[in-house]
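A protein chain is absent from this complex, but the other protein chains hold their places.
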Amino acid sequence: MAITINGSDVEAPGDARVSLLDLVRDRLNLPGTKKGCNQGACGACTVLVDGERVLSCMTLAVQCEGRSVTTIEGLAAGGALHSLQQAFIDHDGFQCGYCTPGQICSAVGMIAEIERGVPSVITADLGGEGLSLSREEIQERMSGNLCRCGAHNGIIDAISEILVREAAE
Amino acid sequence: MNPFSYSRAAGAADAIRLGAVAGTKYLGGGTNLVDLMREGAEHPEALVDVTALSREIEEREDGGLMIGAAVRNTALAEHRAVRQRYPMLSRAILAGASAQIRNMATIGGNLLQRTRCTYFYDGEGSRCNKREPGQGCDAIDGFNRNHAILGASPACVATHPSDMCVALAALDASVHIEGRSGKRSVPLVELHRLPDGRPDLDTVLEPGELITAIELPALPLASRSTYRKVRDRASYAFALVSVAAALEVESGTVKDVRLALGGVAHKPWRAWRAEEALRGQPASEDAFRAAAEAELADASPLKDNAFKVELARRTIVAVLGDLAGAGR
C-alpha cells in the first residue's frame, strides 16, 4: 500500500522510525512542512491526513500507508494561493514564516471541524446544535499552533475573514 | 530511537498474537509513545499498530456506551450521546492537548499516557525510579511544582497527565482487556496504580494485554456534569489541578455525586471520601468545602506544590457550586 502525498503515491520508507515529517522534508523534498520541536508541542509540522489536521512529527510514515496526506505544498493547485494563504498575507498573519505552513494547514482542518460541528472546550452548550464563531473559539481551536514572532492577531484575523466569507456563501 | 519492526493488526486477536513477543508495544495514535521512544524512555523492538481495533461508539439500551479502543479522542468528544449524557467527558477530552493531537490519539492509548515529570523525561541526566527502578528520584527534592500531593511514595511523586481519564474515573468507567489468557474487565479506577515501590508500573496490565474497549455505565446524574482544568496558560498545557464532577441535588440535598481529580496523583484520583462526605448533605458551599477537605486531609505536598492543596480545594468547591447552582 502506498502513501498518497499531495495526490502522488509514495512508497513507505523501509525504516519504520521515519516520521511523516522527516519523510516529506528529508526524502521527498517537500520542506514546506516545518520541524519546530519534534515533541508534539508546537504544531509547526501540522498536515492533513484524510482531511484531518494531525502532527506529522508524531506520526510514523508507515502509519500513513493507504491514507492521503496533504501538505502546504498541496493546498492550492498550480501557482495559485489558497484563500487562507492570501488572507494570511493580507492580515500579516506571520513574520518569520516558519510556523506559517502549520498554522495554515491547521486552519484548514479547523474550518472542516467547525463545519462538522465539533465543539471546543470553551463551547458553552455542548448539547446544543450549531456553534458560535467567536474570536475566542478560533483562538482556542488554534492554540496547538505556537507562533514565537507574535503574529497571533493577524492569524486569527485571517482565519476569521475566511470563516465569515464561507458562512456568507 | 532504536530500530523496530512495525506491523498492523487486523483486529484484537491478531494484535494479541503479534503482541505476545517480548519487547512488543501496541501503537495507537502515537502521540505519546512516539515521543517517549524519541526521548529514549521507551525502546520497543516491535510496534503493533492497533488502530484497526473497533472505532465504534455503541449506544446501549440502558443509556450506557461501549467505546472501541481505537476511537479517536475527537470522535468521542464530539459524539452526540457523550455531549448530552456525559458532558464532563466531552469537556475533559477537549481540554487536553491540541486539536491535532486529539485527532490522532486513540482512547485506548490515552489510558496509557505516561507522566510528564521532567526528571522522567530526562533519562540521561536525571535519576528516575520510573525509568530505572532503584535508581532514585531527582524530583522529590527537585522542581516538583507539577507533582503529586496525594498517594505518592518515596520512590515516585509523578502525576498522571490525562484529562480524559479523570472524567472516566468519575463516571465509573470500566476497561475491557484481552490477553493470551482471555478477557477481563477492570474498573478504570483500578487500571492505574499508585507508585508504591514500583513506579515503573503505571497500570495493572500484564505483558501483552490489550485494551479493547471502555464501557460507560448509564449514569443519569452525569448529564449534569462538568470538567474544570486549571493550568498555567489558557490552553495547550497540562493540568495543575483538574476536577471532574457530576451532582444530583434533590430539594437542596445532595442525592448523589461523582468527583475525581487530575494533576494531583500518580493516577486519576477518584474522590471517594469527598463523595461519601457529601451524599445526604445540603448542597451548600460549607458542605462542598467540608467534602473537599475530607478528600485532601491526607495531602502531603512537596517543596514547590503546596498551592495545589488549596487550589484543589477551591476548584472542587467552585465546580460543585456551579453544578448545584445550574440545577436550581
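Before moving on, here are some points about what is shown:
Just so it is clear, A and B label the chains in written order, and each chain counts residues from 1 on its own.
In this section, contacts are C-beta pairs under 8 Å (C-beta built on N, C-alpha and C of every residue); 3 or more make two chains touch, one makes a residue touch a chain.
Everything that follows uses one rule, which is that contacts and distances are computed from a predicted model.
Hidden chain, UniProt protein name from the list "ABC transporter permease", "Xanthine dehydrogenase, molybdenum binding subunit apoprotein", "Na+/H+ antiporter subunit C" or "Beta-hydroxyacyl-ACP dehydratase": "Xanthine dehydrogenase, molybdenum binding subunit apoprotein". Residue in contact with the omitted chain (choice from B:G63, B:G142 or B:P217): B:G142. The omitted chain makes contact with chain B at the following residues, 1-3, 38, 40, 116, 118-119, 121-122, 124-126, 138, 141-143, 145, 230-238, 240, 307, 310-311, 314-315, 318.
Seen across the whole complex, the unshown chain contacts chain A at 15, 17-18, 22, 25-26, 29, 31-42, 44, 71-73, 76, 81, 85-86, 88-90, 92, 94-101, 104, 135-136, 138-140, 142-156.
Keep this in mind: only the chains that are shown with their structure count from here on.
Chain A and chain B have centres, each the mean of its CA atoms, that are 28 Å apart.
Residue ranges on chain B touching chain A, taken from their complex, read 1, 3-6, 27, 29-31, 34-35, 38, 47, 49, 51, 74, 77-78, 83-84, 87, 90-91, 94-95, 97-101, 103-104, 229, 234-236. By the touch criterion given at the top, residues 15-17, 19, 38-40, 43, 46, 52-55, 58-60, 62-63, 106, 109-110, 113, 116-121, 123, 126-127, 139-141, 143-145 of chain A touch chain B in their complex.
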